[in-house]
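Every protein chain of the complex appears in place save one, which is left out.
Chains here go by letter, A and B, matching the order in which they are written, and residues are numbered from 1 within each.
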Amino acid sequence: MKRFSIFSLAANALSGHRKWAPTWRDASPRPGYDIIIVGGGGHGLATAYYLAKVHGITNVAVIEKGWIGGGNAGRNTTIIRSNYGLAGNGPFYEWSMKLWEGLEQELNYNAMVSQRGVLNLYHSDGQRDAYARRGNAMRMHGVDAELLDRDAVRRMAPFLDFEGARFPIQGGLLQRRGGTARHDAVVWGYARAASALGVDIIQNCEVTGFVTDNGGAITGVETSRGTIRAGKTGIAVAGNSSRVAAMAGLRLPIESHVLQAFVSEGLKPVIPGVITFGMGHFYISQSDKGGLVFGGDIDGYNSYAQRGNLPVVQDVCEGGMALMPMIGKARVLRSWGGIMDMTMDGSPIIDRSPVDGLWLNAGWCYGGFKATPASGWCFAHLLATETPHETATAYRLDRFATGDVIDEKGAGAQANLH
Amino acid sequence: MSRLPTGGLIDRTKPLAFSFDGKRYTGFAGDTLASALLANDIRLVARSFKYHRPRGILTAGSEEPNALVTIGRGAHAEPNTRATTLPLFDGLEASSQNRWPSLDHDLLSINGILSPLFVAGFYYKTFMWPAALWEKLYEPLIRRAAGLGALSMEPDPAEYDADHGFCDLLVVGAGPAGLAAALAAGRAGQRVLLVDEDVRPGGRLLAERHEIDGNSALDWVDATIAELASLPNVRILSRTILFGAYDGGTYGAVENGRRLWKIVARRAILATGAIERPLVFAGNDIPGVMTASAVQAYATRWGVAPGKRIAIFTTSDSGLKVAADLAAIGIEPVTVIDARDGMLVTRAIGGKALKAIELSDGRRIAVDTLAMAGGWNPSVGLGCNLGARPNWSEAIGAYLLDSPPGGMIMAGAAAGAFGLGAAIASGIEAAGGGMPVPATSEDPSGSRPLWHVPHSRGKAFVDYQHDVTDKDVALAAREGFTSVEHMKRYTTLGMATDQGKTGQVNGNALLAIATGKTMSEAGTILSRPPYLPVSIGVLAGHHRGEHFKPVRHTSGHAWALENGATFVDTGQWKRAQWFARPGERDWLETVSREVTATRTGVGICDVSTLGKIDVHGPDASTLLDRLYVNIFSTLPVGRARYGLMLREDGFVMDDGTTTRFAEDRFYVTTTTVNAARIMQHIDFARQVLWPELDVQATSVTEQWATYAIAGPRSRALLAKLLPDLDLSNEALPYMGAMEFHWQGVTARIFRLSFSGEMAFELAVPAHHGDRLIRALFEAGRVLGVAPYGTEALGVMRIEKGHPAGNELNGQTTATDLGMGRMLSRKKDFIGRVMAARPALVNPARPTLVGIHPVDPARRLRAGGHLLAKGAAPVAANDQGHVTSVCYSPTLGHWIGLALLANGPARHGERIIVHDPIRDGDTEVEVVNPVFVDPEGVRVRG
Partner (left out) sequence: MRIPCPFCGNRDTQEFVYRGDASPTRPDTDEAMHDYVYLRDNVAGPMREHWYHAQGCRNWIVVTRDTRTHEIISAEFPR
């Protein structure tokens, strides 16, 4: 893979940029692979990259029904953080954060990882103590966390509403190392690096079924571009997990829900990091191009439509105005939606499936983007060694049967409450 | 001045003063800022985003990518405002954006010199070394250079409101097709809502010269509007942006930037017109290069000659019409270059203003204005909001939405019916016919797309605002970004404030050429709401500041306010937190006094916010048995029982006391925050799970005002208030309840205690609550009664080891809370099976204990984690956390409740509360969570 740098950029400029090569090989399917990853989003591509890079397994194909990164990887609000409280989540997300911190050098692609802080505001004593519980858990996992009082929050973000608010801000939980990364670049960076190591990235190839042997084990996939054999098949298809799992006769503890997100017109810098509101679903950051990127809660009903309705649009804007009334003059430029696979405890699944030969990476709810590097790393580890990575041992599918649920919100077995 | 001596739909008797970048100018009523700027010979109005190239006004409509200004000052400043659609008003102050130090001399135009480096996607390939500099240097620089306008950091002072519209037919767009459709439907008696983004209806008829029925088309417009205005079933909303189509025939619109409309329509006609395409050739962004329809509009509608020497470069009959319309008002174009004859403009020449053009035959012609007529894109975006995809039509050389979603139909130019007669006919047909099509002047609409001028040397722009050139599209294709989605994201084409209205189709075409695909194969991007940018302020409306969410008051609120209460939010309720007395140092002193006053005398607390549900019917007790872990069918009439409800997944959902007033009547209480959820749960159980049960449930949370009267003197106080009521232990034992009448109203008294003292709860219908609280305090005056708030309530329940919200956090089981014995073995109940899962019955789970600091002077905080003494403070050694704490005046030191692994087996052990995020470490002793009166003697009196 040709290295990217200011020097290669300048050299190519001199030749009118005519010598750049495709960023990844747009491969055609071969008859079979050692491992097939279904799903060419961030998680699938990261998995393929780490299979090749860390485990030396390069006879791998990533099969994507559309264009890589066209699903949730291209629709999220780019937030990265590792401010989780429960023991099952802490090590995993922190491992992901560490991988983020070295990602650009690892991939030689500028994913614009920017750690300008994630601030969760609290508005009551109860919330403060809940955030203290979480912040202490983070510290015990070796993750940076600070509890700010009102004055400290005011110094950090003076434009927040400290005067006339219905639910006045009392402070916030800050993870300084949290921040954002450019989502498309993450997809393209992993694709480029994986492709250079020999992984076949096969686009416009939709999986329509599984091939099984006499014992019922999965030995390959049927696709719109033919049958492809596989030693192992892993699925990383985000909101479509249930549809693909159903092809193998599996039901999952997952419901697909729409999460809307919004971007404003480009503005000069106003929001320093990521800020989340504590008395309504609202979070916001500002992209390097100047647009305010913000969103709120899922619409709440099952959906594969990748779009939502007006009530959430209003709720989100009300949350924004409640938090920072200066935002009223900013204009929403575009809205879109993704398909979240919401699990029954709000936490992901990285596990073998009950069907031999089929492996699952699913259930990321609305937190998939920040998990991209570790999800890829751990899924690759699982596929390569058939044991879970040490940071992902809790993400078992059978945890719902044993009761070892990882329920950060305490919302219980209702997917749309997480 | 470029203002023509006569003509235009402007009122020359009404001059308006405005300023641009500090200089003062004059325009007329009816001008937009753009037409007024052009009239004053101002051509340079902006700098492009990346290269800071000089930019002029490209269009005359809302598709404008260049002429973005900031209007107003301070908190009223509105950045990124399109000059082309902003109606001029007296005193308007506008300034250009994204330039320093001035528009004329923008130092950042140096970016232009580095443009060979700054191609599409360049930032992915660099800024990576050294790693530390990304955040310290590169990114801050990029962020400062990014964005166009700036937000004032002040709260938005504007006021917004909202309205709802319901109609049989929503017509979007009041051009010829829309007006005809609205008229046909209006005459047929349908309820019609006609929405148009311009300040006055008419659409393109305001900018082009046509005849309808032998008269000026404007006469037809006026007559149509007059008739529509006379119809009671028709409403016209002008200056209204229909920004999105949503499910169920719901549409969002913003009127005048200030009023949000939610419209529900049985059917909708999208008569949204079409947008003219620029042509792609070197220098096509120089100020003075405009779309032909814009040149036509400025001349015809606003009486402004955009320049003195105008050339027209066209691929369409509409370009020829522009030439004819200009000639009709005395502006003779210098030349007309029709690409269909093989003649092309290969280059526009100039810096801050157009000076000349070069043609494909080698000629150079001096011009100051070039009108580009590149063909028309039907505005199908709104119809695509619900996921329908437009298809490429070779016949008209544009995308058409041939399969709009049910309930929507395209009409006029938006449906590809470009000629005036065709547009009107299309509108009438879409509305169901019933109106003759008027005679119209000839309006040919032939066209042949020209996607790219070959051999054109220099920057040819596709996306004006984001500085995306034809070479960027080719580069994207070369680097493997061969789908329109990838090309868009890689080049940022179509991601600017105009969302690709002038550039997307050209970009798709160039990509198709670069990748050897047809336009059909290349596809296009789906349009999503909002069609035009809509302010966050108007979408929020008046739900801001104090009005973000409703405020709920109990009946006792006024009394509490009069008596110095400090309030706290519990959900949307305001609850009295404490009642400070003069001279008290801080809340701790106040709360401690309230606790002591209650435990030694009598205190009163407003507990009206708890959820209350009336469950009645022959099968009421059966239903409750299935909802609670313990049995309620055995509860005698006139008795209350504490109950615990689980979720079906076995974790605790809520608790409360339920009282039986009759064989078939129960009064269920819930925690404040779970009131609605439990109501839904009870309704789900009886309507869905067990519809065969004969039982009804009604929420009565707001119907009852309830006060707790607690303390050794509580009975004495009530005896004074209710002298006729037998309050003896025999008549009203602990956990007993009865209904009676107080001053003619139904009242209920319960002998319940959350505080651990002898206590009662007294309830009356809510509108008598104010009277009752005053009567209670009158009766208690000689007994030294004190009001107490939620803090004192909290102290007393912690002293008694009662789990509450912090312990019922959705992650705990009944056993965790010390209530495992309540789980009945005699019946099924919701949650029974899942509560028995291995992880939920593991004794090593964090379980409820009490703690107090070994050093009695130390303070405790909730949220600290628990460690065995000597254990390293890492996650592997985490044994639980502190859930609730308080200072106990009864005991004289801080106490807390905590969930500790194996808790009940560890009473007497000393452990560490680890709170690195606040106070550090505190050594505590593990004890029985019931700190005060563990035998429960005081409640029984």
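General remarks:
Just so we're on the same page, a residue touches a chain if its C-beta (ideal position, glycine included) is under 8 Å from a C-beta of that chain, and two chains touch if they have at least 3 such contacts.
A quick note: this is a predicted structure, and the numbers were derived from the prediction, not measured.
The undisplayed chain touches these shown chains across the complete complex, A, B. For the chain left out of this panel, the touching residue among B:247, B:694, B:909 or B:925 is B:247. Screening B:676, B:874 or B:905 for touch with the missing chain picks out B:676.
Among the residues A:168, A:272 or A:300, only A:300 touches the chain that is left out of the figure.
In the full complex, chain B contacts the hidden chain through residues 246-250, 264, 386-387, 406, 648-649, 676, 679-680, 683-684, 687-689, 691, 699, 833-834. Interface residues of chain A with the unshown chain, by the touch rule above, are 240, 242-243, 246, 251-256, 300-305, 309, 311, 344, 400-401, 413-416.
Definition applied: only the chains that are shown with their structure count from here on.
Taking each chain's centre as the mean of its C-alpha atoms, chain A lies 22 Å from chain B.
Against chain A, in their complex, chain B makes its touches with residues 49, 77-80, 116-117, 119, 122-129, 131, 134-135, 139, 142-144, 146-156, 158, 244, 246-247, 250, 252, 260, 262, 385-387, 471, 475, 478-483, 485-486, 489-490, 492, 495-497, 499, 528-530, 533-537, 539-541, 543-549, 551, 568-569, 647-651, 653, 805-806, 809-811, 834, 837-840, 861-865, 873-875, 877-878, 881, 914-918. By the touch rule above, chain A contacts chain B in their complex via residues 4-6, 8-10, 13-14, 16-18, 20-24, 26, 67, 69-70, 74, 87, 90-91, 104-105, 108-110, 112-116, 123-124, 126, 128-133, 135-137, 139-142, 145-147, 158-159, 161, 164-167, 184-185, 188-189, 264-270, 279-280, 286-291, 305-307, 309-310, 313-314, 317-318, 320-322, 325-336, 344, 399, 401-405, 407, 409-413.
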